[in-house]
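Here the complex is missing a single protein chain, while all its other protein chains stay put.
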């Protein structure tokens, strides 16, 4: 017996056929992805010299991307794990869409580290000779654990829906059906199965929440553990974490809006969801602002020489334009929108979220580059400089294209709204507390 | 060079020697490496590596340090200083370190070559040495037969050891007076000043080890002195190696490394050292701080005086007291009066004190070079620092085997009597050479057309471009032969190149200069010639044999090595080979008035008495010039027209151009040594480029940003450079480093453009004239303006 969900058809609709538009989109994205791959091969053959990195700017956009993608990944875990623990049942329709962001951005985050390595073929040295004093090892461990548990978490929550695909989508190509059969692992909507699944997921949610906090803190320690001006602050962990959750949540808004439009899911992804997200975002933006003020005030007030070099560079120097646009993108405009416009307006929300994500990418960049440009030893000799070169741009674009591609393809083969979690009734129990009432009356905007 | 002097002074002697200094350095703690590398086995056999340390003598700057070259399996792989060499005692400067990049440079010319297309077209054909030498001999023989031997000229740069005499001998025996040294661009000034005041024709040596106060006037003591490492270690010793610390004060418009590392930097308006030195003299005399005994007993022309014919003359004292008052000097030089007075006082009261003059009047030789040098040296006389410990001492030379006599045939005698091409001795009565004058004279066909020109270590197209004049002059000479090792800008316009081996591949010698005591440093091949090149010395001997006759007879040696062995046979050859050098290691300071004294003061005078008196009033000049006014015989300073700030020129071209060698610059090889390029401009962190230093004030006025590309333009040309805003420069001066902009195309680094020229040649901006009396180059300071590209 299947879960009962009035929207099952709507949700499964996108999976029934792949349109020409899809192929076009996929083709375009694949092309971008391939161009990045070519750039990487080129970089592998020639050396990192073909990038804009130099001395003292040893880390550039690859590391920026790393931090950014890992941050983006926090959306999923935040929505599905943290909100699950907090018992926020409205989140149910969003969970999978959000988790998919996690799942698909993590490889690009982790990949960015490999792309950044001078000797990627020696990756396994990390295993053979791994050394735990190094923040890199912490990162590697945290990120791989995160990736692994995300996969498990995601897959488990997908299981019942795969089974539904297997059962309902009978006129799909043979291989696709076969895939559902295998992936469903013989799930038969047994109430006992659901019971256990819920339990496991609840357990994992706690674990995942801890991971989320750890992962991004550890990512920040890549910088924080050095004694370089601008990085060496205890605040950097929470700062990074909050930033990650902010950009992740904003990414969910964007994704939801797109899904809703493209797959006509307005009924499932109703406006109310956006409103809830809006409230969250307001909290995060304000929290993030608080962190920023705390951070910069501490540095600025103490007026330490090396720190001030970096700070003035951000406030009024080379990076001033970027810094102030970033604050406008992340803080000023979104806050205005959220307060005055965002309510019931998906368009405005998306606009604000896009700005937040652009801003957050810039924020990552600004945390990394200015410090490197003025290291203690060299800043007196005049500044270093950095501009990403073509391969870095291609690879960055490819990462984003790859993320979108994975997402787009996934949504054509699997239900992006969790059917069982949004079901009115699950086999064996009536747990209306957990499912959202998904008001069929909700109109689209 | 041949003024070999006996060391048998009997008077009260003070002596010190290299070993003592060496010992002191060990005490100071740096001797560790010296002692250790001396112990290195000469040949070791480790695995399949055949290893040896071969001693030779560096030629990358005029110092001539001893080098220990590590040779593994026939390849030279590392250079160290020779610990047994008195000049550098085991250490080595960065140029020496990069010697291997010269030896193995891909830019070297690998075979003799002849230009097949038009000259300067770059169409070359490689030929054999026999063919090449035949071409030269045919030409030389033909010209000689036609009675035109004097129409052959040889221009040369730095020549080492016996080479200078070999060249002179060759040209003299062949029948030409035209051996033209680049000296008038450089060391000529100091040499002339020494001769006209002290009466000895040598470059001064400074006893920094024992000085308490060292005052340099532009001379870049710690970057480009002629005994660079000697002076560097002496300065270190003066600071930290002995109980009393000495003080180093650097007067210069630009804060060079010498200024940075000095105890005090005194910025000064470019080109006005002469006035400053005279102003200081006036302070010292006014406050009676000078060495009255010495001045009274051993100088000439201090007080006003009457000569034998009872004509009264002005003396140095009244001249400086009247004309070089603090206020006036301060106005000319821009140095505040209190600084002038203080430094002068310190100089006079912290004896032994020594005033160091630049050996090179350089681009700032605004027509005042000689008198500036005389004024600076006068300070040394005022404080009794003539051949005294911690003062100016004289370079002595060892006694070598006499050159065998040779007879001049009638052709040679005829040629010898001809006027020199550069006008030295005729147009310029006191000149030894007037290098920068050559292109113009060639073009004018004065004093006669030049039929063949040899370029030996020399590159007039780069050094004195004079707006293309040098190229034109080369093009006008029907037959130009260059001994260049790389395709420098003059060699590019030659007919024939006889590529010279580098100093690492040849036999030769070098006088030890800069220590005072006599000595010789041996140069020997450390590896087989890398290419089909020969030593110019061997080539000249070969040419002489081929020419035969009286020329052939003047050179009874089969090889340059044989010549060296012959000349140096008075020395302990074994020691020479084992240590890489031979020297007496002892300097005897002459006590004023002692018999030895006449050897250090007055020895080389021609027309003035050799009476052991230092001339404040130059009797040599008086005899030569028979002047109307006393001023021309006394150190004095005339404000050059280029310096006055109100002429039309000065308004259009507001900045004065300063250039000055950098320690990271190797005179001949700058264009091809990558490691020098990669550490080129220390203060501004500039590599592989030329930069122009502008003051903060000027940068603000012109809205120039650090790092911006600009044109630096003088009335005759313009060059591009990158702006460096530098606090250490006189506000209306700009600095361009010399030595860049060579056309020896450098292809360094990944995917670098095929033919890249590194930086710009500042000489392009300068119009080189000559001082009427001395033939020394007058080169500026050029006036320039700056504007963004």
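Note that the chains are named A and B in the order they appear, and that numbering of residues resets to 1 at the start of each chain.
Just so it is clear, a residue touches a chain if its C-beta (ideal position, glycine included) is under 8 Å from a C-beta of that chain, and two chains touch if they have at least 3 such contacts.
The rule is simple: contacts and distances are computed from a predicted model.
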UniProt protein name of the chain not shown, from "3-isopropylmalate dehydratase small subunit", "Alkylation response protein AidB-like acyl-CoA dehydrogenase", "Imidazole glycerol phosphate synthase subunit HisF" or "4Fe-4S dicluster domain-containing protein" = "4Fe-4S dicluster domain-containing protein"
Please pick, from B:58, B:91 or B:251, the residue that touches the omitted chain in the full complex.
-> B:91
Selected residue (touches chain absent from view) among B:229, B:343, B:383 or B:736 | B:229
Touch with the missing chain holds, among B:529, B:552 or B:728, for B:728
The missing chain sits against chain A at residues 46-49, 52-56, 58-59, 113, 116-120, 122-123, 125-126, 128-131, 133-137, 140, 222, 225-228, 372, 375-378, 380-381, 384
Per the touch rule stated above, chain B touches the missing chain via residues 25, 28-33, 35-37, 41, 44, 46, 49, 72-73, 75-81, 88, 90-98, 100-101, 103-106, 108, 222, 228-229, 232-233, 235-236, 239-240, 255, 257, 260-261, 263, 265, 267, 530, 663-664, 674-679, 682-683, 685, 687-689, 695-697, 726-729, 731, 747-752, 756, 758
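Convention: only the chains that are shown with their structure count from here on.
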Chain A and chain B, separation of their C-alpha mean positions in angstrom = 68
